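Here is chain A:
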Amino acid sequence: MSQLATLYSSHWIITFLVFFPAVAGLVCLFLPRERIRYWAFTAAMLEFLVSLPLFWTFKIGRVGWQNFVTEPWIPDWGISYALGVDGISLLLILLTTFLLPISVLVSWDQIKEKERAYYAMLLILVTGILGVFVALDLFLFYVFWEVTLIPMYFLIGVWGHERRIYAAVKFFLFTALGSLLMLVAILVLFWLHIDQFGVTSLGYADMLRVEVPGSLQYWLFAAFALAFAIKVPIFPFHTWLPDAHVEAPTAGSVILAAVLLKLGVYGFLRFAIPFFPSAALSQTVLMTMMALALMGIIYTAWVAAVQPNLKKLIAYTSVAHLGFIMVGTFALTSHSVTGGVLQMVNHGLSTGALFILAGFLYNRRHTYEISEYSGLAKVIPVYSGCLVLVALSSIGLPGLNGFVGEFLILIGSFGRHPWITLLATTGVIFAAYYMLPMIRRAVWNDLRHDENRQLLDLSRLELAIIVPLLIMIVLMGVYPKPFIDRIAASAESLSEEIVLIAGQDAQPQQRVVAGDFTGSRAGTQ
Partner candidate 1 sequence: MLIESLLLSAILFAVGVAGVLLRRNAIVMFMCIELMLNAVNLFLVAVSRYAGIEGQVFVIFVMTVAAAEAAVGLAIIISIFRHYESVDVRNFRLLRW
Partner candidate 2 sequence: MDLSQIVFYLFAGVAVASSVLMVTRKNPVYAALYLVLTLFSIAGLFVLLDAHFLAALQVVVYAGAILVLFLFVIMLLNLGHAFEPDIRGRFWWVFAAGLGLVLLAELVAVMRGAPERPEADIVGPLLEARGAVAAVAEPLFQSYVVALEITGILLLVAMVGAVVIAKRKA
Partner candidate 3 sequence: MVGVPVLDSMLALVQEATTHERAYVPFLPSWMILLPFIGFVINGAVGYLAPDRRKLVSAVGPGVLGLSFLVAAVNLVLLIAAHDAEPVIRSYWTWMEVGQLRIEAALQLDQLSVMMALVVTCVSFIIHIYSIGYMGEDPGYARYFSFLNLFVFFMLVLVLAANFPLMFVGWEGVGLCSYLLIGFWFTEPAKADAGQKAFIVNRIGDFGFLAAMFALFAYLGTLDFQAVFAIAPRGFEYGGAAVTLITLFLFLGCTGKSAQIPLYVWLPDAMHGPTPVSALIHAATMVTAGVYLVARTGVLFALAPLSMTVVAVVGAVTALFAATIAVQQFDIKRVIAYSTISQLGYMFLAVGVGAYTAGIFHLATHAFFKALLFLASGAVIHAMHHALEHAGEEAGEDVTQDMRNMGGLKAYLPTSFRTAWIGALALAGVFPLAGFFSKDEIIWSAGARGQTLLWVLAVLTALLTAGYITRWLVMVFHGASRVGEGARRYLRAAPSVMLVALVLLAVGSVVSGWVNVPEALPLLPEFTWLHQFLHPSFEAAEHVLVEHMGEPAHVAPLGGGEGTWAVLSTTAAILVVIFTFMALRGKRYLSAREAAEPTGLWRLLYRKWYVDELYDLVIVKPFKALCMVSWRVIDQGLIDGALVDGVAYTTRFGGWVVSRFQTGYVGTYVLIIVIGILIILGAVAL
């Protein structure tokens, strides 16, 4: 037992988690076709089971890195192999490994051609994602960041639907554009570090120490922020997402929505904001980011409300949800950041489940048009029950997971930005406005299409896919404390440190609450 405990506090477990999927993916290429999916599932399940104990071995309340390692890799250029886990990345890692076997199962009967490459891509993608979450060296981070790009491109472009090429190219160009600018910014940081400390390094902690002079900070922040904003995606950069989702195969959509988008928020939390705190928290930048996030919440909710295509609707709701998370991220209070990280997980579960359910419908009728379905509750009640439950979780019904994250984000942000939070809160109204009509049109009403009369309810395989998600959705709504506990310490120290640094650098403009929200402010005892 103690050996196991030692293993789980060492970096080897993380190293294994990161690289095992890629190795398994490569093995896929050499197996007979009919055995690929079994192998992929075994590997995915192994990955998940190995990752699971991390949840308990993670030391709650401890600030700083766990399972940390840093070994020189290419010392001439200051590149090291540095990994570590903290409260912000832990749940995202577990979310990724949790969704991996589910994605494999989702693809089970859906992917019928080029299976070898498909499962290889899926697994390699997970390596990239996990790598981004744990990398603590900018070079390593950038490599993993780019690794996520290519498998996703192929997943959409090869196994997608009709307009897959358009969507894949759009996805690729958007994301590549952002990451190239980020590379430039990383290089600038690299040179600044050499100037200031005389040694080459790209390590995370070293980069934090770099003093970036005045206006350069804004430029570098902009470069990082663009890369992450596209990934999130924040308002004007969001148009690749609906296309990518609509065209991607179900598993692609699941991974894309549930985990890949989180890389953007994670990037903001881990890199963009801590590296350039005074730029990020300067009034102009902060207000711009908040305004864009609000646009994401409100405007995309409007757009989602009129979507005729189920997957597009879900995609737009993703943008809206991530708007909430961005508000929480930039409000930078311990509550809002904790809520933001928790909401990333919640959104991964609910939106992942929504995409899976949309995929189930697609497998039956080969269309995502909502108008093609009606009265589903009558033919496939179990499916409809799942869909309603997941939709409710997505619009933040208290008692289900979505509420907890949203609540923490908003209650945390209110103390610092009351008016912005109020505007963001209107999102809950619009959430009902886009989700319920979809439910009404698809699930309620009478059967209007004869094709739907013969629909089969969820099969055992499909139940096996969706039930774990539903359990998590309810569990995280009713008893989110264990999850919050793991996030809170890191989120708190992160937000406090950044606000402190930014406060030293600039005039403390955004610390005061009550002046904004007129009235007297009482002591809080």
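The candidate set was assembled so that all candidates are chains of the complex that A comes from, given by their letters.
Just a few scattered comments:
The rule we apply is simple: a contact is a pair of C-beta atoms (placed from the backbone, for glycine too) under 8 Å apart; a residue touches a chain by one contact, two chains touch by 3 or more; residues count from 1.
All values reported here derive from a predicted model rather than from experimental measurement.
Touch, as defined above, links chain A to just one of 1, 2 or 3 in this complex, and that is 3.
Remark: chain A residues 170, 173-174, 236, 238-240, 299, 302-303, 305-307, 334-335, 338-339, 375, 377-378, 381-382, 385, 392, 397-399, 404, 407-408, 410-412, 414-415, 418, 421-422, 425-426, 428-429, 431-433, 436-437, 439-440, 443-447, 478-481, 484-485, 488, 491-492, 513-514, 517-525 touch candidate 3 in the complex.
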